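Shown here: the complex without one of its protein chains, the others still in place.
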Amino acid sequence: MLKLPIYLDYSATTPVDPRVAAKMIPYLTEHFGNPASRSHPFGWTAEKAVEEAREQVAALVNADPKDIIWTSGATESNNLAIKGAAHFYGETKGKHIVTVTTEHKAVLDTVKELERQGFEATYLEPQSNGLIDLDQFKVALRKDTVIASVMAVNNEIGVIQPIAELGELCRSNGTIFHVDAAQATGKMPLDLTQLKVDLMSFSAHKTYGPKGIGALYVRRKPRIRLEAQMHGGGHERGLRSGTLATHQIVGMGEAFRIAREEMATENERIRMLRDRLMKGLMDIEETYVNGDIERRVPHNLNISFNFVEGESLIMAIKDLAVSSGSACTSASLEPSYVLRALGRSDELAHSSIRFTLGRFTTEEEVDFTIKLLHDKIGKLRELSPLWEMHQDGIDLSTVQWAAH
Amino acid sequence: MFAPVYLDHNATTPVAPAMLVAMLPWFGNQYGNASSRHEYGRAARRALDEARQRVAFAVGAHPTEVIFTSGGSEANNLFLKGAAERQPSALVVISAIEHPCVREPAKSLKRRGWRLREVAVDTECRLASADFSAALSETPSLVSVMLANNETGAVQDIATLAAATAQATRGRAWFHSDAVQALGKIPLNFRSLNAAGVHALTLSAHKLGGPKGAGALIVDKRVDLAPLIDGGGHERGLRSGTENVPAIVGFGLACELALADLATTAPRLRQLRDELECGLSALGATIFAQAAERLPNTTYFALPGVDGETLVGKLDRAGYAVASGAACSAANPEPSHVLLAMGVAPELARSAVRVSLGHQNTDAEVAGFLQACAATVSQLQSLTAMVH
Partner (left out) sequence: MAYSEKVLDHYENPRNVGSFGKEEEGIATGMVGAPACGDVMKLQIKVGKDGVIEDAKFKTYGCGSAIASSSLVTEWVKGKSLDEALAIKNTQIAEELALPPVKIHCSILAEDAIKAAVADYKKKQETV
């Protein structure tokens, strides 16, 4: 028996893996100490657990544990990385920032804030497949470009940006390179000994860890310095003050350990399910996959259904827990800015569904989803005057709509 | 595992079993992102709303005045930097005994052209009223005075201080108070404090039996704040980032439980604390801020001639977990800035040890602790005698 609604929104957040939860709980109860308490075993036990988790997080991305700073999540990591580097190096290197229009709001809003403070920003438009063009990026880098920020994996369409190549371009330009990897951990290999990435943001809750915890990789060789955004007791090399939430940190460590060990087999299983879903849905006429299908994590499928309206579509598929746009912005009626950046019309952007599969997705759930969409898209198109006109051979772009 | 007796509740507290029960579903099947529109997301949103009401109720605030953060440090940073960002640089006034997470952000404002003035305290850790008046005469735009000190437990009369601030600045200054140590230990009412001129309070979950990773800024909506963390517009645009649902649920419940127990816990802790202080005095201890209005659970003392770190180490081996200073600066060998501000000689300050009780501590534990202190003192004194 299927449990409804079926969760296909793993890019919004993931369940905490039961193995992770089991490891966290003792750090709420018996090992509850403050890791900063140096005078008794409660503190020592907590501190030891924090350092073990730091090693586990570092191991997933092949980094030195000393380069990992705990934060409250990827949003804070992105803020700390971009504002911290811009403030530290702005006066010397320059006040120009390069980013992409399809970044997460945590990056875009941060860059916007820096613009308000007197920085200048270039927002690159991706190609229609969602990927950024290397030449275009190269041209955008200037002598005074202090930092460039490009996400590894897009949260809405799952495409993988060429961060290795972008890193080389940044390094040779003396520009600090920040990568938001919130959607990448556990979904693709990341090797920070190879990548010329200076700052990388991580989130636990997108990789089967708890909410409220993330990390920022801050390279020490060559050394990247940041201006702290949260001041206080001088935790985390003085870069991020505040009591460390031991249980959450332990959870993130365990989640990243599992990701490292199981990623290869898990991703093949998920890819098979995603491809099954894609095949099943592409049987429906007038459906369009958003974003490059090859250079993409196996978890993501983003599809637009032409001639049905987005909100009624969401209503029709309430047995599925999916997103129409990213979770952070879907409360608004604005069509997805990511899909619009790809050049999709408002209508196709509105009628897009993001299916994101994960560790606990089953074949049965995928098959149910395919059948449900066939039924509901059929029903909504039966209701749709646009579908009727399309069937009658009318080109909708030639129609004069009554302005309203 | 051999578990020492935990007497360091001002550093952090264990999560009560009831809290764990309330949090567990949010680590289990209820994992939605509170921004998602589907049922998983809506369930998380309802839990957040409920927790917000609980926190608000516990401190007599309106739920819309609660901005959830990752903890007390972030809430303090948010207020000081956020309020400073939205006005011309001027004067920020804080007390000399603030926690580093108020002091450091206040210092960081200097780089933005702000002046920082610290107000002295007297020998009992009470804000020196003459110096506070003098500071107010320089018409600050931001004032931050902690409600209860984490080391001494001394409680400031922030309603009176806020009223004086409002009068001296003709209502043009924002008054904030770090109430992290006060929450759950003494009654707290934001409505009446707000009427007196307090505009914001900082709270933290893990100091009152809730989980680490959640805190809040309670803030009067007239205060124009710039966010510290941008991106997505959560928490009325003042704090972006996916909400930490389990921790916030725990925070809400911790507030509710602490409020329900306050009337019975506080007198019991005060009585335990008094027994403890009687015993310590008999050993010749100096008890800091004893004449001040204090939190019922906190004793900060020094046995003259007995190094604080040494005593803490001995007590640890005897099975008692206490602190030699604030946990956050415990790596720092400097004597406590709070004690120095009180005019305590550095030598005596190096002897300082803090005991902070929790509701599960018993008479027997306090008696045992006193015995361990006595044994240590006589041992150290005989050592000293031998050396001489």
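Per-chain residue numbering starts at 1, and chain names A and B are given in the order in which the chains are listed.
Following the convention adopted for this analysis, contacts are C-beta pairs under 8 Å (C-beta built on N, C-alpha and C of every residue); 3 or more make two chains touch, one makes a residue touch a chain.
These numbers were taken from a predicted model, which means no experiment stands behind them.
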Omitted chain - touching chains that are shown: A
Selected residue (touches chain absent from view) among A:191, A:261 or A:388: A:388
Per the touch definition above, residue among A:42, A:89, A:208 or A:307 touching the missing chain: A:307
Touch residues of chain A, complete complex, unshown partner: 307-312, 315, 333, 345-347, 350, 382-388, 396, 401-404
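The definition used in the following text is that only the chains that are shown with their structure count from here on.
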Inter-centroid spacing, chain B versus chain A (mean Cα positions, whole Å): 35
Residue ranges of chain B touching chain A (in the complex, touch as defined): 1, 3-4, 6, 8, 11-15, 17, 19-20, 23-24, 27-29, 31-33, 35-41, 70-74, 76-77, 99-101, 104-105, 107-108, 204, 206, 211-214, 228-234, 240-247, 309, 312-313, 316, 321-324, 326-331
Chain B partner contacts - residues on chain A that touch it in the complex: 5, 7, 9, 12-16, 18, 21, 24-25, 28-30, 32-34, 36-43, 72-76, 78-79, 104-110, 112-113, 203, 205, 210-213, 229-235, 241-248, 314, 318, 320-323, 327-331
